Every structure is written in C-alpha cells, then in structure tokens.
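Yeah, one chain of the complex is gone here, protein chain that is, but the others are all in their spots.
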Amino acid sequence: MCGVIGVFGHKEAAKIAFFGLYALQHRGQESAGIAASDGKLVREHRGLGLVAEVFNEKVLNNLEGHIAVGHVRYSTTGSSTVKNAQPFCVSHGYCTYALAHNGNLVNAHFLRTELEKEGSLFQTTMDSEIIVHLLAKALKRGLIEAIRETMGLIKGAYSIVLLAHDKLIAFRDPYGFRPLCLGMLNGGYIVASETCALDLVQAQYIREVAPGEILVIDKNGLTSYEGVKSERLAHCIFEFIYFARPDSYIYNENVYSFRKRLGQNLAQECTVEADFVMPFPDSGNYAAIGYAQKAGLPFEMGIIRNHYVGRTFIQPSQSMRDFSVRVKLNPVREILRGKKVAVVDDSLVRGTTSRTRIKAIKEAGAYKVNMLISCPPIRFPCFFGIDFPTRGELIASKHSVEEIRRYLDLDLLHYLSLEGLLKAAKKGKKNYCLACFTGEYPIPIDEELDKHIFETTKEV
Amino acid sequence: MCGVIGVFGHKEAAKIAFFGLYALQHRGQESAGIAASDGKLVREHRGLGLVAEVFNEKVLNNLEGHIAVGHVRYSTTGSSTVKNAQPFCVSHGYCTYALAHNGNLVNAHFLRTELEKEGSLFQTTMDSEIIVHLLAKALKRGLIEAIRETMGLIKGAYSIVLLAHDKLIAFRDPYGFRPLCLGMLNGGYIVASETCALDLVQAQYIREVAPGEILVIDKNGLTSYEGVKSERLAHCIFEFIYFARPDSYIYNENVYSFRKRLGQNLAQECTVEADFVMPFPDSGNYAAIGYAQKAGLPFEMGIIRNHYVGRTFIQPSQSMRDFSVRVKLNPVREILRGKKVAVVDDSLVRGTTSRTRIKAIKEAGAYKVNMLISCPPIRFPCFFGIDFPTRGELIASKHSVEEIRRYLDLDLLHYLSLEGLLKAAKKGKKNYCLACFTGEYPIPIDEELDKHIFETTKEV
Amino acid sequence: MCGVIGVFGHKEAAKIAFFGLYALQHRGQESAGIAASDGKLVREHRGLGLVAEVFNEKVLNNLEGHIAVGHVRYSTTGSSTVKNAQPFCVSHGYCTYALAHNGNLVNAHFLRTELEKEGSLFQTTMDSEIIVHLLAKALKRGLIEAIRETMGLIKGAYSIVLLAHDKLIAFRDPYGFRPLCLGMLNGGYIVASETCALDLVQAQYIREVAPGEILVIDKNGLTSYEGVKSERLAHCIFEFIYFARPDSYIYNENVYSFRKRLGQNLAQECTVEADFVMPFPDSGNYAAIGYAQKAGLPFEMGIIRNHYVGRTFIQPSQSMRDFSVRVKLNPVREILRGKKVAVVDDSLVRGTTSRTRIKAIKEAGAYKVNMLISCPPIRFPCFFGIDFPTRGELIASKHSVEEIRRYLDLDLLHYLSLEGLLKAAKKGKKNYCLACFTGEYPIPIDEELDKHIFETTKEV
Partner (left out) sequence: MCGVIGVFGHKEAAKIAFFGLYALQHRGQESAGIAASDGKLVREHRGLGLVAEVFNEKVLNNLEGHIAVGHVRYSTTGSSTVKNAQPFCVSHGYCTYALAHNGNLVNAHFLRTELEKEGSLFQTTMDSEIIVHLLAKALKRGLIEAIRETMGLIKGAYSIVLLAHDKLIAFRDPYGFRPLCLGMLNGGYIVASETCALDLVQAQYIREVAPGEILVIDKNGLTSYEGVKSERLAHCIFEFIYFARPDSYIYNENVYSFRKRLGQNLAQECTVEADFVMPFPDSGNYAAIGYAQKAGLPFEMGIIRNHYVGRTFIQPSQSMRDFSVRVKLNPVREILRGKKVAVVDDSLVRGTTSRTRIKAIKEAGAYKVNMLISCPPIRFPCFFGIDFPTRGELIASKHSVEEIRRYLDLDLLHYLSLEGLLKAAKKGKKNYCLACFTGEYPIPIDEELDKHIFETTKEV
C-alpha cells in the first residue's frame, strides 16, 4: 500500500506535500519522497524511513517551486531499498517526469517482458517504472494521448499523480480500486489519497478523481479528460475496514462512521454476555464504540497502547520472548480482573498477534473473552495493493471459524457477515472489490502472477 | 520528571533495564542511560533521545552483568546535554557508583555552595551530583550510614536507585513524593518508578519502596534499613491525574481507575447538555469514559491522534501556522458537525494548546463545546519534580474560571473541585501533595530557589 | 577522471575490488561503488565519499560472489549525487549489467537525443547511461556483437569494465586515451585503470587491454575479440605528468621514471642559480628529484605537507583567509630563510594556488624563487576526461610565460618544451594525445559540445 499527494499552485508546494504525506503516513512507513518543479528544473529527495526522518527544513527549502508530487511507500514486495522509493523520476528530451503510484498492476510481468524485447532497461522492480516506459513510448502522440494509451495497456489498481515538467496530472484506474481525491487551497489544487491530507493543510475537499479520469492541472487551471472506462466499479472495501484513517472520506464516505456502523451491525448479529466492550487499539476503536452503543454495554480501554515504540526494535533473547508484544500494548489488570469482556477488532489476518494479546488479557485476569471481528473471514490474497500474506498464511483460508476460536483460546468468536458489511456501505455490492472475502476478483488474475521474477539486482 | 529502574540478579540485567525504561518512556524523553555491573567492572551507556534511539543490540550486549540501573530524563532545567543524562557514574577508591534519581531537591543551592567551599568540583548542574558528593564524604562510615546521613541532609523529592559496585540500593524521601515500587523476577529483584515496568518484563509486584526506607539488594538478598522519617506523607497527586501510565499502580492504587473516578465525580458535579462525550486523546480518555458512563452519554472519539508524529518537527513558515497542531490531532468532521459536545481533559496548564484544539473542533462543525477538567485549577509551581511553567505562565494563577472559559471560547468550563479530586483517592488529604492546587507545600520552599545559578559551562 | 576495476574468479571478489579502488582513490574522490555477482544475483553498493567511507566490513560481506566491478568517480560535470555514482546497474530480461566507465564521450549529446526519440528514458546525466542503452538495443544480436556495435557508435575516451550477469568484460576505445591493464591473481583475472591496483592485491601484471579490444572473462577463461580500430593512438600524456600514481605502469611505462626524466630534461633546458631544488609536494616530487640529480643541486623539502587535512573544510571568516592554504602545506622557515630556491612542480592550471604558495615561501624568507614546470603551458581544454577548467580559466591560454611569471611574482619561470616532454616518452609523438598543449584533438570536437544540456532533475 502507498499514499500519494500532488500540489499545484502553492509557492511552497514541497512543504504542502510534506505535510500531506505526514497525514498519509499510515499508508506507508518504508520510504518517502517528494519531487518539486518550478516549471523549469525538477528537484527531488527520497529516502528510507518516516516522512519526518527523510525530510528536514533544509531539504524542503531546496525543493523549490509551485508544483510537487509526494509518495509514502509501504514495505511490500521487493527489497527495501531507496531505489524503490518514489516518486520515480526520469528525464526524456528536455523534460522531467516524476510519478507517484498507489496500487498494483496485474499484468506487469507481461508488459515488462514486451518492453525489454524492444530494448527497454529497468532499474527497479516497481510497476511504476513500467508505466513510465509505456508513457515515454507514446509521448510523440502528446501527453494526454500517451496517458490514455498507457491506461489502455495496464491492468490493475492505480491512483497516480504525475509531475510532468510544468503540469500536475492525476489519473486513476477505471475500477476506482484505490481512493484519490481532489481539493483546493488558495486557488491552487491538491490531489491526495485521502481527505485527511487535505484537512491537515486546510484545503477544501472538492470531489474524488473519477475512476478512469485524467485530470490535468496547469497554469490554465483544471481540465478533465476521459481516460478509460470499465463496466463496473471495484472500490477496495478493506480501505474502510482497516486501511484508511478514520477522519478521512474515501469514495465519498467517512471512514469513522462506516466503522461505527460495522460495530452496530455486529451487535445486531451477535449479542454476547459481557461486563464491557473493549477494542484492540487503535484499529478496533470505532467498531467497538459502535458495538458498545448498540449493545448497551460500557466501553472500556482494557489494553493500553505505548506511544513511544520505536520502529527498530531490539530483539530480545529467547527468555524475553513476549516483551516485543507487551512493549506495544499492555493490558490493564485492574479493569480486566474477573471480568467477562467483549473484544472488538477490525479483522484477523494471520491470527498470531491476536492470540498473544488474548493470552495477555487472560493472564491479566479476564475470565471470559468473546471476540467480535468487524468484517468476514479473509480467505483470499489481494492482487490490487493490500499486502496480505499468501493464501496459506491467511488463517481463515484453511480453518473454520470454530478452529480459529479454539486456536485463539476464545469463549466466543464472531465474524461480521458479508451482508452485515455491505449494509454499512452506501453503494451496492457491485461497486466494491470484496475479493479477499469472496475470491471473486474484478479483473481476472493471471495464474502465474509473480512479482519477483525480475529481481536480479540488490542494493546492500 | 524522570523514570528510574534497578535490576539485581538477572544474567541480562541491562536488557531487563532497557525494557523497563521502554515502559517508563512517558516519564522522560530527553535522554536515557543504563549502567551495568558484573560485580567487578561497571559499564555504562547514556545518550540524548528515546530509549530505542539511545540503545541498540550491540550496546546492550556490551553492558554485561547481573546488576543494572537505568534512567530516562524529561527535559527540564539545564541545557539539554548528554552530560546531564543519568545514571551519574563516579569512581571512588576501587568502586564505581552509578546513581539514577527521580525528583527534585529544594536545598540544592545551599548544599552545593557548602560542598564547593570544601573543594568539591562539579561537572553538571544536576541535584544528583550533589547527592553523590555527600555520599562520598560520608563513605568512611559505611555505605548504609552514608546514605542515612545524606538523606538527613537533602530536602525534597527523591526516588533513587544506586548501583554500588556489587549491590543495588533503593531509597526514597520520607514524604514519598515520587512513586517507587519493588518487584521480583525469577528470584532476582526489580525496583522501578511504576509497575508498568514490572509488567513489561513479567516481574511480580511485591510492594512500594516505603517512604524513608533504604533497601539493599545484594547476593544475600533483600535487606531493609530505616533511613529518615517525616511526620506526614506527600504523594504527588498529579502523578494520578496526568503523569503516570494508566495501567500502573502507584502508591498502591491503579491509575486508570483513579482517572475514571475523577470523570465520575466530574459528572456528579456538573451535568452538561451534550450529544456525546469525547476526550482530548490520550490524556483525557479515562476520565472521559468515567464521565460518559456516569452521565449516561455516548462516548465518541471526536478527535483522532496521528501516531506517526516524529519528535523533531519541521517548522512551517508563517502561512502554515496551525499545521503543527493538526499534525498531531485531527477532528473528525462527520462526528462533530452540528453537535453539542462535552470534551473531557485531564488538566489545563497554559491553555494555549487547548485553545487551538477547541478552535479546530468548532471549525469542524461542533456548535456547542463544553469542557470538563478532571482536576482543580493549577495555580502554583511545583518544586518537587513536575516541570510546570513558572507561576506567571499558569493560566489559572492569574485568571478566573470565567476568564479562562472566554479565552478558550467555550460554552461551559468546569474544573473538578478539590473535594471531587480527593474523593477519588483512597487515602486522606494529608497523604498527598496538593501544592499545585493549594499552594501549601509539604516542605517550606526557599524564596530564592534558583536552580540555574551554577550553570557556568555549556556543551555545544 | 575516474578509476575502474574488474575482478573475476576470486571468492571474495568484492573485497579485492575494494582494495583495488583503495589504490585507485587518487583517480576520484567524489563517489565509490562496487557491484558483485555470484553468477545469479548481482548485489551493489554505491555512495558519495572516499572508498573507506562508502564501504565497511558488513557491506563488503554482503557483496557476495566471484565477480565484481568497482568505480571511483572524480567530481566533474553534473551535480554531486549518488545517482551519478557508478557502477551503473540495469536489468534487462533476466540479467543484470553493471558498467564502470573511465573517460568521456564527445558525441553524447547526439546519441542521447537519438535514443530519446525512440522512447528511451534517462535517469542520470552520465555518458555511461547512453552506452548501456545502446548495448541493450543491440543485445538481440548477442553480447559481443552488441558491444562491437556500441563501440562503433560512441566517439571519445572509454576504458570500461562491464559485469554482465556471469561474465566480466573489458573494452577500451581504439585510441587508448585512458589506461586499462590486465592482471592475474591465483588463476583469476583483474582489470584495472592502473597497475598500482594490481600491486596492492598482489596480482601479476600481464599486459594492457589493447586499444579497441574487447576482453571477455568467464568460466572458460579469457577470450579476446577485436572491437573497433583507429588509425592512430592517443594516450593521454597528462596521465604521466600528473594524474597516475608514480608507482604505476601505464601504456607500458613507469610513471615515476617518466616524471624523473621530465625533471632531467628540464635541467638540460634550463639551468638556474639556486641553493637547492624543492618540489611542491607531492605532485612535483619526482620531477624535482630528476632535476636536482641532473643539475647537481641539493634536494630539500622546503614545504611540508600536513597529512591530516580532512576533505570537508571549515570556511574561515574573512580575517583568516590564507589559513586554508597553510593548513595543507607549510613552508619550513629554517630551510628557506635567505636562500635562492628552484621550485619544481608538475603543471600550472589556474595559477592561483601556486601564487599563494610562492607568496608563503617568500614570507618564510626565500629571497629568490625560480620555478620550473615539468610540462608545456596548458592552453586548451580536455574533452576526454581530464577535468581542466574552461579555456578562459587556464592561465596559459590568455597569458604569456612572462605575464605568468610576473603574476606569480617569480624571479624565473620555465616550462618544459614539447620536445622535452616527448623526449621523456618511449613512443613517438603520434601515440599521445597532446591536445591540452597543442589544441590538436585526435577526434574532431563538436563546436557546441555541452554536457549539461540534459540536466533537468536535481537530487537535494
């Protein structure tokens, strides 16, 4: 997963991009980058780490110009290297292009092989480099036409911001897999993965970049072009469940309210005997609040989050095994002792972390633990950008709910039904990608999809 | 403020101390340090920054031995320099002493002047160096007697762990200003500022180190000596209100429950017309939960905390002024729009941050904002270790509640009464230091108390 | 200027490359890089700074494999960025290519424009990226044929080592502008810019890589292919005069001896009245020794070099202007006072540094200063890799020897004649590039040669 931002028409565009990335940090913590243009020279800076670690005042001041694109990258496939940090910058003729991409292509392998046959060279393992090569090949037919042709060739999820010399361009796949929104700031424009980035820089939300749309922002203002069409939409519903920030609006809906409705629907599906409701913080907070309100149970924070957990963690020796879990979250003995609790969490992926947490809650004295998950069992991998593990590692792909309940040592385990999930959404089922729950992928997936195949170089 | 930990009888004592400091990180983020002893050589490492930044695997592995003391330091008086990082290590004869101190002396100036007259040299501006000099002067009468004599001379707050060559010693001022607890881990002992440090390393809580007690831990086990006595106790009540971690027990009470009772008492004192109750996260969370439950109002998280805020923040230029506040917390427009809200926070110090937050809530659409503070107005400075600003900067020292309400642009502002505060406590009024609310200091304060007077050197 | 090394058939190839680069450090101090291959995966590491700064034990251990290429880069055109550090690595099909290049193309602009017309994308401003693109385009006709075709298209100076998946390839322009030698180490092979790299790793010198030759080293051993031919050779004679290390053999001649002959020829051309001969260390040492022996004058070190001069120098304020010069070299007052001296240096470029040094010598008491330069006046820029300043900045391009003598405040100034220079060489005039002295370039230079034209991106 990744977060992208584009800024046009602010004299400190790179600083605005920086603050926007700050708000999008939850979408990726591996690397961060910004490219800025004054309409003549493009300056860029990228690095491994959090936004606040990669940038400082001096670097931002050097990123001069009124146009900027930024990117935060989640650790996914490929080695963790600054080479794979975006925006991806190339020069062609007398222009520089800087592209920031959120999403995942499903025909990358095919496209890359074709490009290499024609002599194209690759420096990274990113899908984004393929997109840039396709754009360059078609540039002689004009930039808009080149983007349209490229959109016709690439299959999969892409929410892209592109700095093209003196223009800012945004385009999004026709399914609308990943969010991308448009805002306005003092007469300039901002494009970002989520509205929380607009909020932070006090920009006004205008609308979503439409699925399939090409949006060009330059000194003449905003122009919208039709890119490609598809028969249906496929908004990733997992963005609502877990990924997006609760204060954001994505696909024109607020995430906090969506999650609260998930909790309410859970309460309608499953009543439990409990002294109180508690979340696994922070991802379960909002569904837990919804559940508690609907079920008429008290809400407590039975487990505390330590805010000072650094990212590079000391590996304790064998005798200290559980420390790493406890460092992040600690159960509140006084609250839990002798209590029946209803724990709400957003989802279960591998189940290992939840198991340790449930064990800690029981050791702290809870004598009955019921667990409520605010989505259906995740049984299928995602090929559109969510970094779920392989199918074998998804606990629900191989085990029944009862088996999972026993593995987690729970008194009760309930997953929200698909109907309960869809009832929380404003649009109909056909507008969302539900593949991780149903296995029905909106775009057919090549059986041999292997994103690693080209990794022949490694930075050390 | 600071946090201390001592470990005796674990073959990786420094690692245990490291994890303990991790749990105590909220007590100080400026510097961290650990000294460890194998009974022969004392090894130490100290640095500026968070525990996770100062230490790494290699450094910890080099801190060999079965005894360790650790310290995290809050940025208070004195320049931020590694010289002022603790534990403070000195050698005397063939022994090394490493001392970690939480608290603040009120007769430091007098003691230092006296010591200098006799030829003592000082390298830091820390109270702790004075304590070590006093100990050294008295050492010829034996270590316990030296500590007892020193306790007779120093006035103020001190919870101290001392590594003395092959012993771990803990001693605490007779008023019990700051918490200090004792635990056991696999036959060894741990002394720490709060029980959350014991929890993290899975040690069992035994009891508090008693006010005035000297506790010696060596190869013969635990021995308790009487140090000094006082007529009354003076536990800092602000540790309950704000400073300590909610999952900790201090002065034998759980902090989460205490804070929840503060919220409940607030609800009894003041009923407000509101659609829901929300905290300023995370410090207001627990009183807000108590308030909501008692008042029978829904609990919501109307403002979201960004977990990725780094410590070194880019200073935005003038036009981006409010970003730094929004970077940390963002109001949830959907929840707040058109609503009457009851905001609960733990305390008001300067009032400036609250003002910006309340403004943000209103801009997000809340049309009525009531604020409830879970302690009385803070009107007097603290000389015992809480780093409140000078009296002039404490908003409640110069302004009435009504003036503060207007400054914060609130519809209603209510502070918990002193009675409401004490009703939440298990012990009677005479057991707590309430000086920041009442101005009645348990120890008389020298009018000319000036902690800076000796700062003649500065590290650059 | 740059230095290159290639290693094949050593189980720690990257370490051998590292030591080789150490020996070649004088050829470039801006950046360093190594790519290593185990025949399957190519690992690379590059960075700004000296070889000893860019690499450490851990990085070298991670560069696994029996094949390696390395590069040190001199700060020349283009911004100082790690992007421009070599080896330049790309993947194509299932293979990785890592190329290290010493030299400069004269038709880079033309080639790049042509490549971009066909859709090629560029990430750097280096000639080397052009060479890689040309290779990739021709790869379908096999690697050797691709190199041969590329050699037919590129014009200028190139001594190249190329790691191609499981092979090490070396090729050199047909003029032999820059040195490139072949050695053997325990059955494996080493290719390096200078023999001093072979000496350091105790490899045996075999021969030069011939001008126009393609040398392929793989598991079958060494195979030589004919690449391209030219009518004449054009060895850069300035490598002898200044650039190469005195202990190296280049173009089959030893540099120390060459320089000593330059000094001897100087003595034949110009006798001076002097108490002793002294060099500007270290570049003038060897010609000074030759001069002193031939002239029968004592040799002294009248100016001392400080070996601890760091590369990042503190800028002194105005009142300390001359410090930066004195930091590096200091005249020995005792030796110089009241003496007539003959100073020998290798060359004069801008003349500014020499002026300051001569001033310092006079202030130290020398009452007569004669200067002897061991090459003719440099009047023309170099387009083949030596980073001379533009013509306007070359002092001899605009000023007569007498004018320069007066500018430097010398009693006598003598430049070695072109005949004196050629007399020191083993081969005839037609084998060397003498363009910086004569303006006769071995390859016609495009009038509008502008290496900066494509720089549209900048790393900050």
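The letters A, B and C name the chains in turn, as written, and every chain counts its residues from 1.
The rule we apply is simple: contacts are C-beta pairs under 8 Å (C-beta built on N, C-alpha and C of every residue); 3 or more make two chains touch, one makes a residue touch a chain.
Bear in mind that the values here come from a model prediction, so they are computed numbers and not experimental data.
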item: Interface partners of the hidden chain - shown chains only, full complex considered; value: B, C
item: Listed residues B:Glu231, B:Glu440 or B:Glu459, member touching the removed chain; value: B:Glu459
item: Given B:Leu63, B:Ala170 or B:Cys433, the one touching the chain that is not displayed; value: B:Leu63
item: Residue in contact with the excluded chain [from B:Met126, B:Leu139 or B:Leu410]; value: B:Leu139
item: Interface with the unshown chain - residue positions in chain B; value: 35, 41-45, 59, 62-63, 89-96, 98, 116, 119-123, 132-133, 136-137, 139, 165, 454, 456-460
item: Where the unshown chain meets chain C, residue by residue; value: 12, 15-16, 18-19, 22-23, 25-26, 29, 50-53, 55-57, 60, 196, 199-202, 245-247, 249, 254, 256-257, 282, 285-286, 289, 292-293, 298-301, 304-317, 319-320, 322-323, 326-327, 330-335
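Here, only the chains that are shown with their structure count from here on.
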item: Any chain in contact with chain A as well as chain B; value: none
item: Remotest chain, chain C as reference, centres from CA atoms; value: B
item: Between chain A and chain B, centroid-to-centroid distance (C-alpha), Å; value: 37
item: Residue numbers of chain C (touch at least two other chains); value: none
